[in-house]
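Written below as structure tokens is the structure these notes are about.
Complex shown without one protein chain; remaining protein chains in place.
Read from first to last, the chains carry the letters A and B; within each, the first residue is number 1.
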Amino acid sequence: MPITRRRLLTAGGGLALAGATAAACGSNTGRGGGGSGGSLSHWYHQYGEPGTEQAVRRYAAAYKKTRISVQWRPGGNFDQQTAAALLSGSGPDVFEVNGPTLDQILGGQVVDLTDLLKDVKDDFQQAVLAPKTHDGRIWGIPQTVDTQLLYYRKSLLDKAGVRPPRTLDELVDAARRLTDRRTKGLFLGNDGGAGVLGATPLHAAGLSPVTADGKVGFDDPAAARTLAKIRKLYEDKALLLGAPADWSDPSAFVQGLTAMQWSGLWALPQITKALGDDVGVLPFPADGPAGKPAVPVGAYAAAVSARSDRKAEAKAYVRWLWVEQTGYQEDFALSYGLHLPARTSLARKADRLRQGPAAEASRFAAEHGHADPLLWTVASKVAYQDALSRIIKDGADPEGQLKAVVRTTEAELARVRKRS
Amino acid sequence: MTPSRKRSTENPAHDALARAGRALRLVLLIALAALFLIPFYLLLRNGLAAESDITAADWTFFPRELHWSNVRELFDDPDVPMAHALLNSTLIAVATTAGTLVLASLAGYGLARIPYRHANAVFYAILGTLMVPAAVTFVPSFVLVSSLGWVSTLRGLIVPTLFSAFACFVFRQYFLGFPRELEDAAQVDGLGYWRTYWRVVVPNSLPVFAAVGTIVFIGAWNAFLWPLVIGQDRDAWTVQVALSAFSTAQTVNLHELFVAAAVSIVPLLVVFLFLQRYIVAGVERSGIDD
Partner (left out) sequence: MPPAALRPLTSNTTRRQRNRTLWFWVFVGPFAVGLALFTYVPLGWSVFLSFFDAHNTVTPTDFTGFGNYRRILSDPEFRSSLTTFAVFTAIIVPATFALSLALALAVNRLRWAQAFFRSVFFLPTACSYVVAALVWKMSIFNGVRFGLANTVLGWFGAEPVAWLATTQPPWYWLVIGTVRLWLQTGFYMILFLAGLQRIPVRLYEAAALDGARPGWQTFRHITFPALRATSVAVALLLVINAFQAFDEFFNLLSDARGYPPYARPPLVYLYYTALGQGQDLGLGSAGAVVLALVIAVVTVVQARWSGLGRKEE
């Protein structure tokens, strides 16, 4: 059977060819993480706003001292991806992170960047710089400030005779009255709010997840009372659930599936383009006698991997881009979607933040902004988020659920105290 | 299909009942087939519609106007390199399939046919890995591959997936039932194991290779978690990763998402319809099922 050998050779040849291709592709990806010289790798998570990727590539190309290779990472699990990659030498040199987390800092996975901010520390928005700081050292440089707020359709509220809600009770009431067969009253995300709201209702009740002196901040009956009202929204069938696009995307609001939506400031340009003036914004309304309005603020930060074997060059690049190049920082915050600049000097001169809903949003962030504290660890957050989801969807008893979270949080606080 | 199935009965009432039963069965089958085709219909409908058609208040069975431009828009999108991802997926799937077939069939043949004292122990060691979910050893695997410097390379995407215990198992079961006379004749002709294998066994086993190959090809094309983590560089994205890039973007563009999904399954459907005959024949002869 002479044909057999030829077939075998073909198969072998195919393998060899594939191997060669693989080798070729392996060498031209331009990665420098392995210490092979060449470029530094800089990871971003995938931003939804058109033009962002081109912009960050442009900034990187403008840096002359070292070649930078920008990696644009898709997938909703960017944090998991970086966490896994940081365990090995082939991760990024520079990366943006929704953190760094306390465990990443304590585990020595990120580099101390305190000296980069020596002269400009006070120019950064303190609310978002604080969670990047541990023991007085700074571990990540805030890139922009992201904030979230409540969008509402003025016309729909007028039609239903509802005034913009100033308290949580008014919000529950408004959502119920705005709900009809075609339109829901409020969209808090497809999970009913557990994910996006996070600690915001606690702040609205005048509490916090972890206090400044490192104690559990929600061991208080007011917390259960507030969370039970979010359950009420769900029970009233006033919440939009299962929309194709989640809370971060204004589609549901723009398509008229909901009269109010909790979303990011980044969505504002799309919303005004679609709805013009027919939109108003509010903070999350206060609840109870000690309550006050609340909006979450947070920042993706630029961090340097401790695994990088070119830390000095990586730090120099981070200083250049996120400290010195205020022009790029301004462009990044304001030209693609809409974010608040991380630096007060830039925020003050931003025209786009001077009028309309954007001006209000930036005022909310300044007056009512709260960021998740560093001590609010991932394990605590997950336990809280699960409890919130059970309260909202299953009607679980808020007090019992919160008690369990208090225990988890106390255990976590004890663990990190021991570790640091 | 066989004469025996067409047993005739003398009782005409029974005959009519049987005919009614057959008709009912056919109707049920057609209904089920329609249900099974719905997702494909939705991929086409949403992929070729305008965004406003998809989100319209009233359901339209097919868009009034087919937007073939969606396909062009997809390949022109600078944010997602769909064409390159298709190429990557093809390279990976072809190489994985070829490599798996060679490695697993050799191992399966060795286990089935070459007497060795510890063959059973080796076999169970291989079989046991079927029970270890890949996601369980996910982080150590990643660290291992990255310490080899294979992150974002096609090597890293292909080599670790070449050792399929499932394929090895199927080949072993199949070779156990392979007619010994053919090999005996070859050995009488003075061929050793190696040449007997390539000249006699392989050419007589092509349906099994086709069956296993198709299953491996599908698995490689559809793999998601490993390529997501290993294919860090955009140049190493596969189709599935590119697809998830669409669906997790902050702004979801439904028509583009669906046209991308449709494009991603076209190559596989072609391979599939073309090779189906062999898969069925291969499964029948391979003993995958026993």
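Of note:
We adopt the following convention: contacts are C-beta pairs under 8 Å (C-beta built on N, C-alpha and C of every residue); 3 or more make two chains touch, one makes a residue touch a chain.
What you see is a predicted model; the values in this text were computed from it and never measured.
Only one of the listed residues, B:48, B:126, B:154 or B:212, touches the absent chain: B:126.
Which of B:50, B:103, B:191 or B:206 touches the hidden chain is settled by the complete complex: it is B:103. For the chain left out of this panel, the touching residue among B:50, B:71 or B:143 is B:143.
For chain B, the residues touching the absent chain in the complete assembly are 1-5, 7, 18, 21, 25-26, 28-29, 32-33, 36-40, 42-43, 46, 54-57, 59, 103-104, 106-107, 109-111, 114-117, 119, 122, 125-126, 128-141, 143-144, 159-160, 162-163, 165, 168, 176, 192-194, 197, 218, 221-222, 224-225, 240, 243-244, 247-248, 252, 254, 257-258, 261, 264-265, 268-269, 271-273, 276, 279-280, 283-284, 288-290. The set of chain A residues touching the chain not shown comprises 76-77, 79-80, 83-84, 86-88, 99, 101, 103-104, 106-107, 109, 181-182, 189-192, 194-196, 198, 237, 240-244, 246, 248, 252, 257, 378-379, 382, 385-386, 389-390, 393-395, 419.
Please note the rule applied: only the chains that are shown with their structure count from here on.
A straight line joining the Cα centres of chain A and chain B is 37 Å long. Residues 1, 3-5, 7-8, 11, 14-15, 18-19, 21-23, 25-26, 28-31, 33-34, 46-50, 53-54, 71-77, 81, 84-85, 87-91, 182, 244-245, 248-249, 251, 255, 266, 270 of chain A touch chain B in their complex. Those residues of chain B that touch chain A in the shared complex are 55, 57, 78-79, 91, 94-95, 98-99, 101-102, 139, 142-143, 146-147, 149-155, 158, 198-200, 202-203, 228-229, 232-237, 241-242, 244-245, 248-252, 254.
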